[in-house]
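A protein chain is absent from this complex, but the other protein chains hold their places.
Then we have chain A:
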Amino acid sequence: MAKFEYAPAPESRAVVDLAPSYGLFINGEFTESQGGSAFKTVNPATEEVLSEVTDASAADVDRAVAAARRAYNGVWGRMSGADRGKYLFRIARILQERAREFAVLETLDNGKPIKESRDVDVPLAAAHFFYHAGWADKLEYAGLGTNPRAHGVVGQVIPWNFPLLMLAWKIAPALATGNTVVLKPAETTPLTALLFADVVQQADLPPGVVNIVTGAGGTGQAIVDHPDIDKLAFTGSTGVGKMIARSIAGTRKKATLELGGKAANIIFEDAAIDQAVEGIVNGIFFNQGHVCCAGSRLLVQENIAEDVERRLKRRLQTLRVGDPLDKNTDVGAINSKAQLSRITELTDAGEAEGAERWDNGCELPAKGFWFRPTVFTGVSQGHRIAQEEIFGPVLSVLTFRTPQEAVAKANNTPYGLSAGVWTEKGSRILWMADQLRAGVVWANTFNKFDPTSPFGGYKESGYGREGGRHGLSAYVTTESNG
């Protein structure tokens, strides 16, 4: 017997030009901060410092909002939809042209495998701009209400798990509907947003239409609290989402919140079993499990649980964990030290509470932040690992006996972002989709995204939708709804 060892196939990082430090992108150009400090952003796979970025102050946010307001009043808010569409198409095409640069930079800053940044993040980001470019001159016909018009200045705060893709989810619909934006990327992954500023310049977007301010929580709070912001869009943790909701309560500000999740991935006895196993892997180990809609709770019908667990564990032994720039890597690095300790804490709790822990035993690099693909079996609803979002490559396996029980267990969570159903029975898929309190229900697949399909949650997973016509409606106000 021979063993197939794949030689390393690293993507070159020569396509990326990193500056030693970055300012803030305000009013169409990079500017120095006023009173802000600097912090470092590191490559989570190596702990190498990539660059230094600005922790923007409230004064910086104020400048950015003022620039956005000027651009809204002076140019963007008055521009015809067809013309806005042209800019968006241009951005989409530039993203495609510079896809490799974006993919490599995303992988360097985030730690995700190049095959995901290359095949998922960047193409989808471009697709969101293309899709919304198409809507820009057709808003009257989108069924949103009479005379849809922009809110004005939108403040956007995005997370570290899909830095570029979340930027596209936020900026594309905002611009298509005529809003101008002030966007803050996450403090651990600011680099692709800063590279996007370059795209904004290349596309000749009028100054102030897109402003990018980097920073941590304080910068985000300054955006949320700024009196001249008309609408907020946030993706991130439920805890921060609640703070934002409290901050804006009683103001005129509109908001959409995309928060945490603890999705159930439900496997029925008649499922196509090998494809279901792939779906489980894709559901929780995609992007190291740093996915708010990850299928982190596996619900397996009890009579096939043993078989599924055996197949799953065998499959996980072929997952390749390591250098994210290697084209053969399936699972990359955990995004930050803080996130790694949170995952460690929750998995320790899982063990302490009596669930059975298994990991694939793969070798991990000596430097950087890493966690082995891990499965907990014998998990019940009462365990913390079944209730709390782990946001890492950790799967909890629970069992059920009847469809009703599957629904009850799937819905028994404070979250409601997504769910997966695996069965060969079409009628059961429809019945389940109807019963599950989740914004997205995938049937015989998982983690599939498309700009035309609305995405968002129930309960503590937030409110509002992104993508599709529903996503557009969050960025406009109409005569019917004021």
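The rule is short, and it goes like this: contacts are C-beta pairs under 8 Å (C-beta built on N, C-alpha and C of every residue); 3 or more make two chains touch, one makes a residue touch a chain; residues count from 1.
Criterion: contacts and distances are computed from a predicted model.
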| item | value |
| --- | --- |
| Among "Protein-export membrane protein SecF", "Deoxyribose-phosphate aldolase", "FAD-dependent oxidoreductase" or "HypC/HybG/HupF family hydrogenase formation chaperone", the UniProt name of the subunit that does not appear here | "Deoxyribose-phosphate aldolase" |
| Residue, one of A:96, A:411 or A:444, that touches the chain absent here | A:444 |
| Touching residue (missing chain; options A:80, A:147, A:251 or A:318) | A:318 |
| Candidates A:77, A:220 or A:279 - the one touching the absent chain | A:279 |
| Residue among A:2, A:249 or A:366 that touches the chain left out of view | A:2 |
| Touching the absent chain when the full complex is considered, from A:139, A:153, A:181 or A:271 | A:271 |
| Contact set of chain A toward the excluded chain (per top definition) | 1-7, 9, 115, 119, 270-276, 278-279, 318, 327-328, 424, 444-445 |
